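Only one protein chain is missing; all other protein chains are in place.
And now, subunit A:
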Amino acid sequence: MASDTSAAGSIPDNLSTQHIIKEGDQVILKKGKNIKVFQIKKRRQVWLEKAKFTLDGTIGHPYGTTFEVKNGKMIKVEKSILPEKEALAEGGKDNRDLLDQDSNQKLTRDDIEKMKKDGIKGKEIIDQLIENSSTFQSKTVFAQAKWIKKKKIKHLLEFTILKPSARLLCEMHHTKNPSRICFMRVDSLAQILSRGNVRAHSTVAVVDTCMGLVVGAVMERLGGFGKVIHFHQGITPVRPAMDSFDFPAEILNNLYSYPLDRVNSIESDQTKPDISSGTKSSNGAACVEKSPGEISSQSFTEKLEDVSTPSQETGEDTSAQGDTAKSVDMSTPSQETTSNVENTEDGADDINSQEIPGCSENMEIEEEDKPVKTDMEQRKRKGIDRETNRQLREQKIQEARDVILEKNIDCLIVACKFHPTPIVLALLKYVAPSRPIVVFGQYKEPILDCYEYLRKDGGMVNYRVSEAWLREYQVMEMRTHPVISMSGGGGYLLTATTVAKSDTPK
């Protein structure tokens, strides 16, 4: 692309374009544990850490570069060679003479705000804070370091720009919206992928209501080789987490989608029962066909808006179509997930309310300022007759169905908010023998239930129910200990290996 070379002149020659931040890219902004995904768009304001700024300044720099927010712009931070070895030479002996008083700090909140407004660097603000602290010098060296670290988190607006990955996206969603990814911790996702033996040249069936996070992670591991079938809720799959991966078309081409409410009719599904719902959807945004190539160019927020529409229609379908009701009834009887229709809407609201104030504004900007990459294609598509879209979608579903009916799936992953037992029992027959299945759940009991049913049903060996435990450590000179707060649970897993069907004692 032409824009790659234009911006920063400091790019080493041996960097290929994939390592350079470009307009239209989905990028991760990382500041310590705070991770957020944005799409790079020129002149577009983003809100993060109580600051409003544009990402224009990052374009042309390599991924992994750190920027500081200054006057609403991103300015590259030149890293010193010896970063954290501070001049912490002098310090007090202990804290016996320290008193907790507001007067310890002579700078007021307003002073700090003013400095920020004047565009003074975070580092200088911290130096000012040290200078104006009456107690800093008498703190112990370790306490000084801790104090500076805290102030840095508070006042330094430095973000590192990274390429999205399964690891970072899982961490991000787990911190921000764990309920939307069934409280799947990053180590659980790691287990799912390993135990499922997800690798290139395999066909993986994924039942995912975790915003497409698992689908995305699987696609990352397939790297464009093999196939992924996403069993999804509603008429069209909604996978904002997968879209953040920013997969190129050649990887997205391997993604198939199949609606969960048509699982029971996989074998008989020649009559295209979608006709009624297809006509229904013509009144909303949901009718815009989300073919894989197109979906990636849309923004996170934009898609979330769409979430509510198709799910409402799922509700309508329930009345129109008898067998859809089953999938709706499967929702977990918990407070958070009373009914799947409501839940999806709640979730969408959740996100919207969590989006900081500038959110709506962003979207307006977006409306005028369309993404560059697949912009033309998208506009063209939107213009296409809705009926054609519906047919296209139907054709895609039939393609997915063909893959399923080969009964040669290499791995079945169930990671959803529904009760797993009926899903696993329905899909197990499409998995080839001697292949792993992985069932993930937020709660232990449904996983145990699934285990018991599968044991009874036979056809598998090497069952295991497990839970992972993850603890982080702070490692510093004389200050090494486990991190004070840790996650209480990252979900439960059931894994097993299929065996030849003829041996199924049933």
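Please note the rule applied: a residue touches a chain if its C-beta (ideal position, glycine included) is under 8 Å from a C-beta of that chain, and two chains touch if they have at least 3 such contacts; residues count from 1.
Heads up, the rule we're going with is that contacts and distances are computed from a predicted model.
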Candidate names "Translin-associated protein X", "Peroxisomal targeting signal 2 receptor", "tRNA (adenine(58)-N(1))-methyltransferase catalytic subunit TRMT61A" or "Large ribosomal subunit protein uL29m"; UniProt protein name, chain not shown: "tRNA (adenine(58)-N(1))-methyltransferase catalytic subunit TRMT61A"
Absent-chain contact - pick from A:F247, A:F418 or A:F440: A:F247
Option touching the unshown chain, where A:V69, A:L129, A:L222 or A:V439 are the choices: A:L222
Residues belonging to subunit A that touch the chain removed from view: 12, 14-19, 22, 25, 62-66, 79, 81-84, 160, 165-167, 186-187, 189-191, 193-195, 197, 199-202, 220-225, 246-251, 410, 432-436, 444-445, 448, 451-452, 461-473, 475-477, 480, 497-500, 503
